[in-house]
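One structure coming up, written as structure tokens, with questions to follow.
Heads up, one of the protein chains got dropped from this complex, but the rest are sitting where they should.
The first chain written gets the first letter, and so on, giving A and B; residue counts start at 1 in each chain.
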């Protein structure tokens, strides 16, 4: 393995903190650690992870729990809609400086942008950002990459589309950045109202080609990867506009007739009707595999940051 | 031990899925595993159980947690009144297919009948039904049988009464079915409004004798086991009717004067005033022991399903 990287005690605030080589290395560790997701390990025996979830995110929370348990560690903290009231009246700086005394690593989910970086500055233990405002969700991007790599054997050279809400979804922001470190063709497919913001687009275009579409059918036949995100009703000023968009940016068997045989369809879940259930049983569907890959990728990160896997 | 049974990766949806021989085997394993409930074990080291509780059931939830911990495994998931909102907008089929990626076994509690069977069909990991609608609570029936067996040394030949709400209580449905696999005399004691439904009664009567009573005093002197359940005020159209019933179907020291010395009184808990606290200190009271037996019985099931105890 490459000897240039040191993840010991490192904060994971943004996917922008990683070089392509570092991401490749994490995915390599994930692959090597995958058998332990089945049988478990004692790598992190005696270590405690604190989950500080100021907004609910059940899947991410459970995923980190399993990652820690499968490595022999333990987890404190809890998430519930009212969790923020539990810490009410206390600054995030104080909460972090207390919780780090109970734990070896903190996983933070917070509605405010910048919160994860702020927490990382105060904490003496490493902090992993599990979603901060609309900006970042770096471990989701890593698991998305790992899913693509497992299904396709490579990332370079792929033709990839991100479809749905590209404006507000933090998942696609982190993923688009991560993909821009690879030699991929990236397509953005969204309704006008939900186009990716210009500043994000420009940043990505400084590294790779990006084309925007309003209709998935135009490019579907060439795609290797179709990444679908949820479009929320609340984003639209009137319901009629939403209903129109909803039908257009959805994936079903009829649409997939024009797809390559080895296209893979991803979705961060939960889904509403962006992907018809009839797709679930097809080989296209990799969205449930993403959940398992999330455990594996987070196991790799935890083992690296807490020093159980040393890069030497 | 008997070699006919294979519980590896088996779903536990309904007590109706078990033969008498299988139940006997589980109770035998429970007995052999009981010392580990005290000192713990590494049998399920590295295994993760997911608790998916769509309605609160603190006792059942804690009982499964302890069962898993005492075998060296871990538990993810949580229950709170608002838990269903956490998964809101996602189908049960999707939730199950995500959560199974985080876990080796799922324990499901859900307000809808049929939900556990539905989940088991979608999940690739085994699913244990911890209560689905009003129909089933199979692990409660197993722990009830184990409690009777421990106290009496046998189940065959006993004279047993189920008293209280026999119409809506899922506990008594599962238990009555399980008891009907044994050679017991079964008595049903309930107010008219809360009689066991005819279709359930008929099924049980196809195997054993069942007599119905409206007054426990008629049969108390002959009983070996008295199983009491809670009668909920909400079941009655008027409060006067409830108040009358409430006094009649309650157990206290005065009533127990006519009981055999070795009668045992059971209750799934929580109780309100169906059993007077003055009974707690008597040898009749086995309802708190049921809680401990629940841990032991669930340990046996988990060890069998996850392959830590192999039947060979």
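We take it that contacts are C-beta pairs under 8 Å (C-beta built on N, C-alpha and C of every residue); 3 or more make two chains touch, one makes a residue touch a chain.
The shown structure was predicted, so the numbers you read here are calculated from the model rather than taken from an experiment.
Chemist: From the list A:74, A:159, A:183 or A:248, pick the residue that touches the absent chain.
Modeler: A:74
Chemist: Write the list of subunit A residues that the hidden chain touches.
Modeler: 45-48, 50, 74, 76-78, 80, 82, 85-87, 89-91, 93-94, 97-99, 101-103
Chemist: Counting contacts across the full complex, list the positions on subunit B that touch the omitted chain.
Modeler: 39-41, 56, 58-59, 62-63, 65-66, 69-70, 72, 78-81, 269-272, 277, 288-289, 291-292, 294-295
Assume only the chains that are shown with their structure count from here on.
Chemist: For subunit A and subunit B, what's the span in angstrom between their mean Cα positions?
Modeler: Averaging C-alpha atoms per chain gives centres 40 Å apart.
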